[in-house]
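Apart from one protein chain that is not included, each protein chain of the complex appears where it belongs.
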């Protein structure tokens, strides 16, 4: 997925840019980058690989290069190298994107045919952000160019442009990914995750609307394009991606998780000794569940954060398995002879969950019940660059559907309907394969209720196949 | 403090040594080291600075050097560079220690007078581990040498010796720091923290007793010196240092923390909306407190683990403050208009806590109540190398005692007595200075009850000044 | 300046590419880069900063990435980061250039106006090589594009293009910089310096002509554009830039230097004890001078090659001075009471030479005579990116002309005429300021005679102002 941060200040922007970008680290694991603009007209850029080390470790030694700049943008990227610094008829600008371009090949062919060139090749492939930059430079000005991106790109694209006159922030036309503006004395900031503001002294100013474009200077915000009426913000942000202290569209992540757990828990009369969460994304829901069920919450599994810190999943499968195995430590002393109820955010392949359940029984648990924060994942996401969902057939649900129907694409809407016979059968098969005592998913209505936005403003495509380009 | 890990196997020991040592990372932040013994007679050693990066990041590129070895030891050290590889009349051996040598200067002078030399100088000072190695080489054999350490060293010293014939593990004479043995098919391991065993497939075999010395080979354990009768294991291990999934003397850390919170909570009738823990060490207690009080547990403060992972406190004060400020993120959305009760492990200087409390009120909390997992820290520790307790006068309690008595060493036993007038006055001053609504500390009896060992086996020196050399 | 190397082989090209590029290291000190093409369609690229370390030191650890490729290009660059990998309507290609684009700003403006963009910014400035790549992509095919470069660029440009079908080599339209082709069993190579061939087993096949374009595959050379009739190859290559074992247009560098010294020496009746060369570029001439004068050659100054290896001058003036001071060591024992005659390649500012002369007298020399391998430098070079000649006024000659004429641009042709009154006066002032016993420059005729090509094929602009765009 990825997350960005930008700031324009009357003072040096370097410390805020550095820490603010770092606070997006849970959104990506491949590349980190910073670019700043200096009053003498120079742009300074630095990009590092984050697959072996952390953002701060990599960038701290190079911060000297940015000293003196008052505006800058940064990115934690799960895909291409960013930021790019582009010179064009619109002037020079640096760009970062949180985007997924489904029709990359078509757009690339179209641009090459117009005699444009690509100079950035990430791992030998066209850099998605350069393609977006080229679509922008086809416009007669920045707004026209960004509207060209809105028209052409299938998928989604939110972006920051660092120009010689402030930062331009443009949220995806459907608002699938969020952007929030913060303000403090003498400076504005803009980021994917409001978590980045808390310790840097920024107050949330407002959330940028779908398709909205603003220019941010140290002394104010200028509206360049009004927001669209319709929004389709990703509901999975609250379930999985968001850091607990982040807030999107005024709805706090931890509150949503607690509330969704509380609602489910208050309706659950399973007889258990304690409630537990799979760290990290299952914990918020589980705390609500414990409150809803009126049972104690136990840390039966701890994450070894001192050196396995990343909550996000690396893109390489072997590394993903190793991290999954090594970072979570089961606490046998608290499990022995207990009937435990666990909460987790979602089930993709189910492989890690099955391993976890096995360990819990080996460590002495009498029963292991599982509750999931969202409905079953039936459709893969065409809108956002999720690391974990490559193709529909990687989903545990689809594999079962294929076995039952002979075709993984058949009757999907039935399996997506809570408590339909197909749904019930599928969930029972999942329970059995995962070795669980019981397994229940949140209803879509419960999730929507916990988020607290109108259903029509949320993208719930991965659960029910709704929303489209 | 520091933690070590050693293993002897019939197969390659490298992967277990690497991950096992890494699982001691919460115990130190300055140096990491590995040493292995190869069947061709070579010792291989590697030491890295951990102040800027993590153990695995630093050591992963060098693992090739250790390939093929079947026995090895590793250390996460908060002080000197380790392991050392020593050649002596006892043969060659590598050594790691978890130790504090109070009488370092006296012992150094004594050894120099006997024409011995020191070749390792950590930051220009004598390396404590080399001094311990020299005391060992004064013995006629390893056991005699280790007993020389027991006799001479004031403070404490647990150690592992990697020899040409297995690993010798020797626990501090008073058992102030723990050592636990694990076993799996074809291999034995030994470590400070049983957490290291869970994901590597080792079962806890037994806990080494105070002053006990054993030799560990791939096929068995040989007793070289019987344990002492008396034990004085540090009670603060359960309160602060231990990782939740670790177990010392058969008492699990998370269980002790939950239980101490539960007892205190069940006796607490303060009217609050929720219970919260200061991450990470206050969480276990707070979950018990919530259960004891029958209130929901909320994550009103989150730790940004993706890149501020270390729960342990760095030795440099400026860095400590920065980490304290940046790693914890207050969740305004969950705090607003709430009466919150927080649990934390202990109060040393109180500076970070005061800052945290200030932020909580700024973020909208109506009341902030604080509960501490142990009695007030009145005495500094002469036995273990705690990073955080340099001199008594750094303790908030002593500063108040100095103000009240004109002498920071006066009437300490009165201030250490729960509910004495002096105690009550001191705690009230602390509450006021920290800006808290209410402040309560655990009673020593409650802590001892939660740990579940006889009081006489626990060192509670930092609370009541008991225990001595 | 810079130098490149490319090779296409039936086998792996990596070792030849690595060493062949390294053998161009005397031509640049800022950036090194490699790009290879893999049969699966990938391009792999790597660029490193060479200001602190050496090409081989930087690239050796990354060679794994190139394994398996059979064609590749490399560059030692004194200016921008190279190679670039470009995707365009012509397909994908990597490019390296040895070029100077005098009209960079004009061409940049022109391309931006056509809606093209620049994505590479070296130190915040437009990357000259990207600009050249854009000029190429304006063509309907590669030859048409390269001819566009020939038409548009003022200065010079030789280049290699690594394509999906072999390497395209194109020499500057006027042949100001050289390209030579080598051949061995199963492979062709192409480079700036034939020195690169000797130890890799390539025989010189032929020298590419001015404006000539060829495509090189593992099994042969295809002519894509015939050479121009006229050539203006830089005569200063033989004087200063070329490595002694290199050959341009069939004339070996060391031979030219020896011969130019021999001719001058045979006409010089100054009474001296020995002849010496200023390392490295003065040595070849001095050996010929010693032979021509029939005097012994002495190494009165040695270069400390073990760690001050680079014969080329770094672009930073402070570093240049330090290197100049530290790398040369005067041998007092061989200087004492001697009348010594030194040879050097040229005089730019004269500052280092003056310091050297001072040291020689301090070390006991009775007389120090200086002979220069070329005529005085009067004009700065508009054609080639020489590090040392930034602006005319940095030339010692121009400063003197300004003092004498009140205008540094006045009567230049007179000062450029050997033995004219102005020339004689200028040289005498130089002699005095440099503290020399006598000072003589080579005549242009002597230099041309030593090189052995017709005067009309040589660019002698820096001496006499001839040659133009």
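Miscellaneous remarks
A, B and C label the chains in the order they appear, each numbered from 1.
By our rule, contacts are C-beta pairs under 8 Å (C-beta built on N, C-alpha and C of every residue); 3 or more make two chains touch, one makes a residue touch a chain.
The model shown is predicted, which means the values in this text are computed figures rather than measured ones.
Interchain touches from the omitted chain, evaluated on the whole complex, reach B, C. Touching the chain that is not shown, out of C:137, C:247 or C:467: C:247 (per the contact rule at the top).
Checked against the full complex, the one of C:180, C:287, C:427 or C:462 touching the unshown chain is C:287.
Within the complete assembly, C:53 is the residue of C:53, C:409 or C:424 that touches the hidden chain.
For the chain missing from the display, the contacting residue among C:49, C:62, C:105 or C:305 is C:305, taking the whole complex into account. The residue touching the chain not shown here, chosen from C:102, C:331, C:399 or C:438, is C:331. What chain B contributes to its contact with the hidden chain is residues 41-45, 84-89, 108, 112-113, 115-121, 124, 126, 130, 133-134, 137-138. Touch with the hidden chain on the side of chain C covers residues 19, 22-23, 25-26, 52-57, 60, 195, 198-199, 243-245, 247, 252, 254-255, 258, 280, 283-284, 287-288, 290-291, 294, 296-299, 302-312, 325-326, 329-334.
Criterion: only the chains that are shown with their structure count from here on.
Counting only chains that touch, the fewest steps needed to get from chain B to chain C is 2. Chain A and chain B have centres, each the mean of its CA atoms, that are 36 Å apart.
Per-chain CA centroids place chain A at a distance of 52 Å from chain C.
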